[in-house]
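These notes are about the structure you will find just below.
Yeah, one chain of the complex is gone here, protein chain that is, but the others are all in their spots.
Moving on, here comes chain A:
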Amino acid sequence: MIELNYILIVSAIMMFAGIFGFLTRRSTLAILLSIELMLNSADINFAVFNRMLYGQSGNTEGFFFTLFSIAITAAESAIAIAIMVNIYRLIKDTSVDKLTKMKW
């Protein structure tokens, strides 16, 4: 029989896959993809703990935390991608090895 907290195992695998990608990737966009994985696993954890601890009793803090976290993630990735496009215009490469100059 599957229990509700088995979802935590799935989110742990997702989290550490993201950490591995964050440590090994060279391109900044690929690093951002790994960050999305980590954020998403944290969101799953909020929802699972809310469901596990409160169920149908009407306490919805984890649910709303996940909802606002998704909205903030969308904002964060929009800004990050704008910065990537700008960097690509300036130095024609988005690899972390080439990003040594942080000036105009």
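Heads up, the rule we're going with is that a contact is a pair of C-beta atoms (placed from the backbone, for glycine too) under 8 Å apart; a residue touches a chain by one contact, two chains touch by 3 or more; residues count from 1.
Keep this in mind: contacts and distances are computed from a predicted model.
K.L.:
Name the chain not shown, per its UniProt record: "NADH-quinone oxidoreductase subunit J", "Sodium:proton antiporter", "Chemotaxis protein CheY" or "ABC transporter permease"?
P.N.:
Answer from the UniProt record of the missing subunit chain: "NADH-quinone oxidoreductase subunit J".
K.L.:
For chain A, which positions touch the chain that isn't shown here?
P.N.:
On the chain A side, contact with the omitted chain comes from 1-10, 12-21, 23-27, 29-30, 32-34, 36-37, 40, 43-44, 47-48, 51-53, 55-56, 58-60, 63-64, 66-68, 70-75, 77-79, 81-86, 88, 92-95.
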